[in-house]
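Following this message is one structure expressed as structure tokens.
Some chains have been omitted; the remaining ones sit where they do in the full complex.
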Amino acid sequence: MTLIDVRADLKYEVRIATVFLFQIAAARTDHQQVIWEQLTMEPNLSVETYQVGLEGNQLHRILVQPCELQVSYQGNVELAPEIHRSAFVGESNASEMPAEVLTYLNPSRYCESDLLARFSFEEFGQMPRGFSRVQAICDWVSEHLDYTSGSTNSSTTAADVLLQRTGVCRDYAHLAITLCRGVGIPARYVAGYAVGLQPPDFHGFMEAFLGGQWYLFDPTKMVPVSGLVRIGVGRDAADVSFATLTGDALLIEKTVWANDSDNAGPPASAGGEPPAVSLA
Amino acid sequence: MTLIDVRADLKYEVRIATVFLFQIAAARTDHQQVIWEQLTMEPNLSVETYQVGLEGNQLHRILVQPCELQVSYQGNVELAPEIHRSAFVGESNASEMPAEVLTYLNPSRYCESDLLARFSFEEFGQMPRGFSRVQAICDWVSEHLDYTSGSTNSSTTAADVLLQRTGVCRDYAHLAITLCRGVGIPARYVAGYAVGLQPPDFHGFMEAFLGGQWYLFDPTKMVPVSGLVRIGVGRDAADVSFATLTGDALLIEKTVWANDSDNAGPPASAGGEPPAVSLA
Amino acid sequence: MTLIDVRADLKYEVRIATVFLFQIAAARTDHQQVIWEQLTMEPNLSVETYQVGLEGNQLHRILVQPCELQVSYQGNVELAPEIHRSAFVGESNASEMPAEVLTYLNPSRYCESDLLARFSFEEFGQMPRGFSRVQAICDWVSEHLDYTSGSTNSSTTAADVLLQRTGVCRDYAHLAITLCRGVGIPARYVAGYAVGLQPPDFHGFMEAFLGGQWYLFDPTKMVPVSGLVRIGVGRDAADVSFATLTGDALLIEKTVWANDSDNAGPPASAGGEPPAVSLA
């Protein structure tokens, strides 16, 4: 069990009446409990809160008149991940996957698994099935990409990244997700907070569906998966933007922060192999 | 009220053990009732049936050993569409849309609304908001594309189609959906049966969210929307393939068919303007 | 006749032995005479000078050891453009074009005229043939794009620009060239100096082949074509980079400048219509 404090502060210059849709609150799942949270707006505004889909994504919607808007989210989150020995985590067969999981095999905006299926199959198709195959995909992504801020933009896809070989966390996740789908492993994008991320920011990572449940992976290898707090999941980053705007507003400040409040440190690894961690 | 008979016959040469996921059964919604239906397999196989998501999509999953597989679906469907005067159907504001609708504003695999947003805004951004704007988008698509069998393939996207100016029903729908999202109107893909479609086949069309509900549009203008039977909805065609295979099998025959069993004919239009028809 | 002073100063931090290929010198053509020019390097290096192709492009190649490199080019150029009444400038027929012109109908890296041919034909195919059609293409580009520094990068193509509707001079030229080729008008990219360009920089514009010769167009409409000094022509920007490097060096300063040294002002327009100006 780990306790993590998270915080995001956003400041916008709102130029015309604008609808904001925020996805910055920690999700509530069986393994991730929100002990305490607070969303404050300056000026004070009425906030609608939604839960969308089956995965616990929380959205906040506000309508803002022209002003300087300050949004702060703070939370204290308890993670109680299931941790398994990765060597025992196999792949699920297409004939057994729950129907709501199947959608995560489909190609999506930034994860063109149809285009990359042959590539994926060629590189990873002959490997032993199981957790280690997803690990191999993440290793490949980590080895073949250079992490370069500013090297990609909001229209960069997994296929682009596979060719240009640079990107940021979101691109690493997109490529790994796409390669998983390419060999028949359902995979999805997770937006979240990450303890120890340098420089601090929202983080993008992924989950793969193995042995009947979703396991966490971070192809950037920048932080341990045990310090990842989930905000939302989706097919790719298109589904979990931290803010979606209808109107006209300029982001002028963003501070994001996550801290291991009880300093528990990462869970001990079982037997040398990386642990298989599930928060879903 | 209309009664429609639908039928699909598929024949596959199955080469290795293959998992099939079919989406060929008529959806059950408040306005579309399945009076009778039958799914038969030859050889006889155990079929799992799922309902996925909130929109009534029905999936059938089978595991098939090497053989020649014959799949037949027949149904009798009663459509009780809501029909409104289109002049009175306005657009919903981003501040009022139900949360589960917001996802249909996101870009998806074949509908890169992020890339086409400026184009869409430039062409349609200044038009009066409402049903007529979606109608204008469909008219534009219909006028600027040539319907050409074989001009596109399974990786063709709305951006491709906007440039090359040819496509088939699925491409028409993708482009119209993308342009709707580009001006802030949620839009989604519908796979279905269509009375009077020539040559007979599965059809692809769309729904736009207006005035608090989903309305049907067919940018190909090949058939009246009153003869459209819904199989499933999704963000784009990636979500509603009639068959998804894991394994190796070749489609060797496909016959699709829909017939207006009571010969009711299309609903009378109200006051000259096209009626606004909703089945969702 | 106009006299124009041009100047470019480039400073590089050269990290390993690097081969530079510069295209910064004014071209010598029948209508553009280089009265005086000087290329200086600091440190002093031996420079190879080439003339490539039939169009008078001049290249300078140097091999540089690690150092801080300063390159300065200055020239005084006399322009003696042919100026015709644009109303009398028709299009050439494919059956009459010189063979070396035909290559400028082919698609190229940034000008995918094959992809945009239908679009181009639809928008401009029915217009009267002649100078005015190219003018209409340039007007369309100018009206439909927003000039936004930083909105594109070195891999942005005409198709990208047509969708995203923003770009810089090079993108304006690429799109106009592509649309010309799409309706059968040979068109090519010109890199050059431009009097009055704000902010001062190298400029990218275009030439179209009409009535048996090449005429200048600047789809950005930022400067009069009478103040354009040609450095080089090519199929698109890929052929006329101001510097191509093999090695590793960082551009740390770039100052570009062009001045109408005799203050002649633009040539008088004939009869209200824009003049047809040829420097090739």
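In this document, chain identifiers A, B and C correspond to the written order of the chains, with residue numbering beginning at 1 in each.
In the analysis below, a residue touches a chain if its C-beta (ideal position, glycine included) is under 8 Å from a C-beta of that chain, and two chains touch if they have at least 3 such contacts.
The model shown is predicted, which means the values in this text are computed figures rather than measured ones.
A.B. asks: Because only 3 copies sit in place here, please give the count for the whole complex.
C.D. replies: Across the complete structure, the repeated chain appears 4 times.
The rule is short, and it goes like this: only the chains that are shown with their structure count from here on.
A.B. asks: Please classify the inter-chain touch graph. Allowed labels: line, ring, star, complete, other.
C.D. replies: line
A.B. asks: For the two copies chain A and chain C, what is the rotation angle that overlays their Cα atoms, in steps of 5 degrees?
C.D. replies: Here the rotation carrying chain A onto chain C measures out at 180 degrees.
A.B. asks: Note whether the interface between chain A and chain B is symmetric in residue numbering, meaning over half of all numbers used appear on both sides, and answer same or different.
C.D. replies: Looking at both copies, the contact residues mostly coincide.
A.B. asks: How big is the gap, in whole Å, between where the Cα atoms of chain B centre and where those of chain C centre?
C.D. replies: 47
A.B. asks: Measuring from the mean C-alpha position of chain A to the mean C-alpha position of chain C, what distance in angstrom results?
C.D. replies: Centres of chain A and chain C (C-alpha means) sit 45 Å apart.
A.B. asks: Please report how many Å separate the Cα centroid of chain A from that of chain B, as a whole number.
C.D. replies: Distance between chain centres: 30 Å.
A.B. asks: Identify all positions of chain A at which a residue touches two or more other chains, and write them in rising order.
C.D. replies: Answer for chain A, listing residues that touch two or more other chains: there are none.
A.B. asks: Please name which positions on chain B make contact with chain C in the complex.
C.D. replies: Checking each residue of chain B against chain C gives 115-116, 118-119, 122, 144, 159, 162-166.
A.B. asks: Quick one: in the complex, what on chain A touches chain B?
C.D. replies: 19, 21, 50-53, 59, 61, 63, 93-95, 99-100, 102-103, 105-109, 111-112, 114-115, 154-155, 184, 235, 238-239, 244, 246
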